[in-house]
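My questions will all concern the structure given below.
Omission of a single protein chain aside, the complex is shown with its protein chains in their original locations.
Naming follows writing order (A and B), and every chain is counted from residue 1.
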Amino acid sequence: MGLKEWIVPQERHFFDLLEEDAKAVAEGARALLDLLRDFRDVPGKQKHIKDIEHRGDEAVHTIFEELNKTFITPIDREDIMALASDLDNVLDMIDAAANRLRLYEIEEPSPAMVDLAEVIVEATSALEKAVGMIQDMKQADKVEAICVEVNRLENVADDLMNTSVAALFKEKDVIHIIKHKEIIERLEEATDYCEDVANVLSDIVAKNQ
Amino acid sequence: MGLKEWIVPQERHFFDLLEEDAKAVAEGARALLDLLRDFRDVPGKQKHIKDIEHRGDEAVHTIFEELNKTFITPIDREDIMALASDLDNVLDMIDAAANRLRLYEIEEPSPAMVDLAEVIVEATSALEKAVGMIQDMKQADKVEAICVEVNRLENVADDLMNTSVAALFKEKDVIHIIKHKEIIERLEEATDYCEDVANVLSDIVAKNQ
Partner (left out) sequence: MGLKEWIVPQERHFFDLLEEDAKAVAEGARALLDLLRDFRDVPGKQKHIKDIEHRGDEAVHTIFEELNKTFITPIDREDIMALASDLDNVLDMIDAAANRLRLYEIEEPSPAMVDLAEVIVEATSALEKAVGMIQDMKQADKVEAICVEVNRLENVADDLMNTSVAALFKEKDVIHIIKHKEIIERLEEATDYCEDVANVLSDIVAKNQ
């Protein structure tokens, strides 16, 4: 048992809280992909995503509350805060996209939306794994590999957005263009925030190994 | 007189500076509501809001300057910086909305804009009160209650935006849609920043009680 474990055993539940949070984000991503692939019962599925988003909010709230009561944290306080709020941003974007699919009365999601949601599922599942690994610095290389992969996925999402928005402008119905463009941009933004999470994780392992 | 007061009497004016800043924000919100409710002399009223925004900028500038000259602060330096810049963001959004009302030659504000401005007035007045309370930690519960209320108001604004943008898409004039959508989104963003201010206040009282 290392010195760190001996001093702060009770603080290690920050890792559990962060894992719970990352799990909610990955679940939200899967629910969004399910909505886009099988576009039926949109209000019901959107409500389900909203519920997951509320769970994520509570996880973040708990993390901040615990931080305020805790003097010694297993990793830097700022890194825990950054991880929690970046994960929250990912889930917010997932929720914002789902919300607009219903509110804007989108008749059918475009293939680009499904593709983007698949990228978000891949990125958030990878991040869930990585968040589960940071309490054991022997896995630093695996965390780093996931961060590289999430950065690659963000580039994929960026290309998907660029190509699909350019194609969208060829259409006639301007209202359709505006609605679809906004949803596609929110989906891409979700992967930007995934990259932010990856950058924090990468920093954490760099500092602690 | 507590130990803290004895050590740093001269630093307590940070509370005054923050209060002044919060007061300018609440004043800007009231000026915006006045503009939207009585949509006459738009250039004059917009100029008035711009002046208030400049006053807010100066308050923030003074706070940062003072922080650079001060070693001991009554609450965490980072929290003072976060409060000042989040308050600034609220006022920037108020100013951005007012500016676009004039520049986009909006003929008549929509009821949703008035509703949103009312929410912003409520939120910023509550925040002004809360900022005035943080120098006395015995009022922590009242501050916390205001923060909960501001979070509720942000949800109200979010619903107002969603419903009104969805309704906007039913209209024929696309230019009208684009202009109104942007102004409504800026108004909603103002309440997002109010929530940021509330979250910092909530953290401050949690840490210091």
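Here, contacts are C-beta pairs under 8 Å (C-beta built on N, C-alpha and C of every residue); 3 or more make two chains touch, one makes a residue touch a chain.
The model shown is predicted, which means the values in this text are computed figures rather than measured ones.
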Chain not shown: contacting residue from A:42, A:81, A:140 or A:178: A:178
Chain A residues that touch the omitted chain in the full complex: 162-163, 165-166, 169, 174, 177-178, 181, 203, 206-207
Where the missing chain touches chain B, by residue: 64-65, 68-69, 99, 103-105, 174-175, 178-179
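Here is the rule we use: only the chains that are shown with their structure count from here on.
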Mean-CA-position distance for chain B and chain A (Å): 28
